[in-house]
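Some chains have been omitted; the remaining ones sit where they do in the full complex.
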Amino acid sequence: MTDPSTATKTARPPLLSRLGGLGPLLGLLALMIVATLLNSDFLTVSNLSNVLTRASFIGIIAVGATFVIISGGIDLSVGSMAALIAGSMILIMNALGGGGGGVGIIAVGMLCALAIGAGAGLLQGTFIARGRIEPFIVTLGTLGIYRAVLTYLSEGGSISLNNTLSDAYSPVYYSKILGVPLPIIVFAVVALLGGLLLNRTRYGRYVQAIGSNEQVARYAAVDVNRVKVITYMIQGICVALATLLYVPRLGSASPSTGILWELEAIAAVIIGGTALKGGSGRIWGTVVGAVLLLSIENVLNLTSIISVYLNAAVQGVVIIVVAFLQRGKRS
Amino acid sequence: MTAVPAVAFRTVTKTFGPVEVLHGVTFDIGGAEIHALIGENGAGKSTLMKILGGYQPPTSGQILLDGQPVTFHSSRDAETRGVVLIHQEFNLADDLSVAQNIFLGRELGGALLNDAEMNRQAADALTRLDVRLDPRVKVKELSVPQKQLVEIAKALARDARVLVMDEPTATLTNRETDVLFALIRRLRGGGVTILYISHKLDEVQALADSVTVLRDGAVVFSGPAAGKTPHDLANLMVGRELEDMFPDKGQPSGKEALHVEGLEVPGWAHDISFTLQAGEVLGFAGLVGSGRTELFEGLLGLRRHTVRQVRVAGRPTRLDSPGRAAEAGVVYLSEDRKGKGLLVEFQLRPNLTLMTLQEYARPLLDTRAEARALEQAVETYGIRTGRLDVPASALSGGNQQKLALARILEVHPDVIVLDEPTRGVDVGAKREIYLLIQALAASGKGVIVISSELTELLGLCQRLLVVREGRIVGNLTGGELTEQEVIQYATGLKAHSPALEAAPR
Amino acid sequence: QTKQVMGVSIPSADHGWTGGVVYWANETKKELEKMYPNLTVIVKTAKDANEQANQIQDMYTVNKIGALVILPQESAPLTRPVANLKNKGVFTVVVDRALTDPKAQDAYVAGDNPGLGRVSGEYVGKTLGGKGNVVVLRGIATVIDNQRVDAFDKVMKEKYPNIKILDRQYANWNRDDGFKVMQDYLTRFPKIDAVWAQDDDIAVGVLKAIEQAGRKDIKFVLGGAGMKEMIKKVQDGDPLITADVTYPPNMIRDAMLLTAKSRMTNTAMPKTTIIPSVLVTKDNAAKFYFPKSPF
């Protein structure tokens, strides 16, 4: 041991724990190796680009969830919020388009989607921060409410975009820029902005402080309520963004749209190394977590070594194993 | 004082529920002076300072800054008026880095934060305290004294006109304390008014220009410090004549209570061997960070460790976990009261009985018996509290410490390891704890005391082991028990051969 | 004849009826691979529309399927993904839940949802003699459910105006929900003549609730889809389960057989094949009883 007066050695975390931090990445790597052994087509550009495109939905939602979880909260409503946003957006666009419609209408629809997402987040955030109700309860409640409203709007069936609009909108999902599908680009941008927001802005700092110790944050004159409300709004906006990509792909919304997405999003966040109790976390981990989850599904589709009945079991085993690779050290 | 006082309290009262803890406190503090605030545990010092710092509103009364009445709705309000408080209990977010904590709420930079600059300034603030600490390290990785230093640095980084320090040196050793004092004097020179709370009365004497004594929520003295000896101050605090701080030392029985051989705590302690006799009070001295805490955490299985042999009362034993240790009759009082010592959200009763629940299980827990035990402990250890059914967090710092001590003694152990046992405890209570320690030793128990207060170690212990860089480098008894001697070993100017404890039987 | 890969994408076995679909798909895979040595059949299940869209993409990109038989989780969201595959030259056959744009499919093997509602309505109306109180337990809020309930309602309105539909609640094609909803109906309505449960899983719960309450006013319970336990009851002359209306999960088998035949022999496949929903009574029950199927 060094002399305490020259004790800069506490400086960097030891190698092992830094490797532990890479757990999800190692997990993803291991999975990719197994996948390639099982089916060499896994590593093709087209397959990887499919997987990443899909990971964009959950991934973008999970970026928002990372903020919520770091702040010490949780949002169970994201899946049904997505369904409600998709449904409302389609209804609005169809109504404006009157059977036809063009880019302008799509832009209006997109703005409405973002506004609904932000509004829903504002509502939930306000209940949680100012109403001081457990986030679990508030968002479990809104989960039911959003889905019910959508069911009401769709009269139990589904809401579909009219054909003209559907064609005009589809490039948002299907087109590529420099060979990279647009959803991947949006995902990357959201993740980068998320990382910046979390690590390089006041807001991000406050989110971490609140999750770590709300009292300390209050004492430091952080406007805790405001930060929390903003956090749920960011989650809402992320859900809306994901929905903007979802609608041109599947073109409709129904009472079963987005069911259980909340679990997937939260799982991506936690596999990525953010602790459920809040305080600290990382966006890149969430991105890896989302890609990992979608890769498992992909691998299961590519191979037929186990009974289809057991798909969920394989997913379960893999996420436990990955989490094990990067579990916290005992203090 | 003819000039307008920098800070003036006017009949400030504060009640928690039905209990009034401050009764019309009135006194003045001059500008650019070091004003000490002392009083027994629970006298209301922290409460008064929290009111000044804007953390709590007074129930009635007023505070004047430079003659102007002020009302603070939050700590932010107070800070804009230049009033900054260093909390007695740490007020740091564990998951944030040192620099992030120091700048929390007042980050530098525009839309994007300027972390480089904040790290630099944080490093500066730490350097002013003579602390070498990477500002990027997360606070949860820090030791208790390091956290205290960060807490101080945090306050220094805000430009304070009135700086309130609530027991800043409770966890520091002389070296850090000296650095801090030099700094405080420099600040005074720069026109800052300093309010200084401490139970270390010699410090008060050395540092303070004036002093206010609180007793049971009321001012009993406020005036210049000059001419007041620590003894005078102590008498003022407790309101009666205090006898000698340290009771007589007893004699070790010669019977082995605990024997440790070849203990390794990777990264912290190496090749540790020592023997504690029944009836002995054995001190562990060393600088902050020398590894004493970790040594004993390792011994009790709270950290990864290896050991060649452990004997308790002559019987080879594996301690391995705090549970096994307690069964073997070995208990440890942590230095980290808030993080490892007390369940602050729990009431006093479950806190007291947490380690001895089996005694109350018949098989259902007999909560009445627990309550009786609490009443007994409150009496025995002089725990001061308005009510018994409050959470531990409502106790003053010193009284929390007494509660934590009471818990481990409930186990009726044979070997008692006390890590900073009098941290934050007032003189009166300190003396009670010293009496208790000697009584425990006299009743044939082995007691180990780890303390950053050398006077305490020297006054209590029959023998001192000095730890440096994780190794035992000195074994002092009799005439060697002087400050000089200890410091020479602790800083490496002198060293014994490591074999010194190998065969002491 | 060159090698052919046929992808089969179906909902995962999350309740009785889909369990039947998975069973029949796996059975038919074995049957077909024996029948056509050059044919590989890949059966995959998906838990929701989104995953199913991903899945058929994977089948195309990686497994290089030439034909796709899909029973969509939902119609609307899978229309575009199926159309994409068709545009890339995959022969697409849609089963049960019609896509919103028929151009997206080469052929359609249809379960008859409105038919199920209509046949059920006719049976209820006729058996009650055009008069009485009926409660309805719906499935999950979906297009299929709407089609069935709308057709049922239409029959009632047009042919049996004196039958009163007391209430329609969702029971989510789930036994437990069927039990709960029926218990509450029994509390709420002192006289119920017949129950239309829309699905046999729901009917299982309904029967238990009636049995527990000991109510004698209910003359019969009509389920739907042809679960083997229910068909058995009809066959055995159960007093409450007097009939059932088919909606056979083995329609997936029909679709797979037709598709394979058309692909392997290069013949055309009928554009639309409707598997009618028929009334099962004691007389014809034996024909619809498949003891080996899980459903």
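Note that the chains are named A, B and C in the order they appear, and that numbering of residues resets to 1 at the start of each chain.
Methods note: contacts are C-beta pairs under 8 Å (C-beta built on N, C-alpha and C of every residue); 3 or more make two chains touch, one makes a residue touch a chain.
Keep in mind that this is a model prediction, so the values were computed, not measured.
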- Task: For the entire complex in this file, put down the subunit formula using the displayed labels.
- Result: A x2, B x1, C x1
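Everything that follows uses one rule, which is that only the chains that are shown with their structure count from here on.
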- Query: So what shape is it, when you link every pair of chains that touch: line, ring, star, complete or other?
  - Reply: line
- Query: Measuring from the mean C-alpha position of chain B to the mean C-alpha position of chain C, what distance in angstrom results?
  - Reply: 72
- Note on the structure: In whole angstrom, the CA-centroid distance of chain A from chain C equals 34
- Message: I'd like the Å distance between the centres of chain A and chain B, where a centre is the mean of that chain's Cα atoms.
- Response: 45
- Message: I need the residues of chain C touching at least two other chains; which ones are they?
- Response: none
- Task: Name, in rising order, each residue of chain A that touches chain C in their complex.
- Result: 39, 41-42, 44, 46-47, 50, 54, 57, 151, 154-160, 163, 166, 170, 246, 249-252, 254-257, 259-260, 294, 297-298, 301-302, 304, 308-309, 311-312
- What residues of chain B sit close enough to touch chain A in their complex? 55, 74-76, 79, 91-96, 100, 104-107, 111-113, 115, 130, 132-134, 136-138, 140-142, 267-268, 287-291, 469-470, 492
- Item | Of chain A, residues touching chain B in the complex | 1-8, 10-13, 196, 200-202, 205, 208-209, 211-213, 215-217, 219-222, 279-280, 331
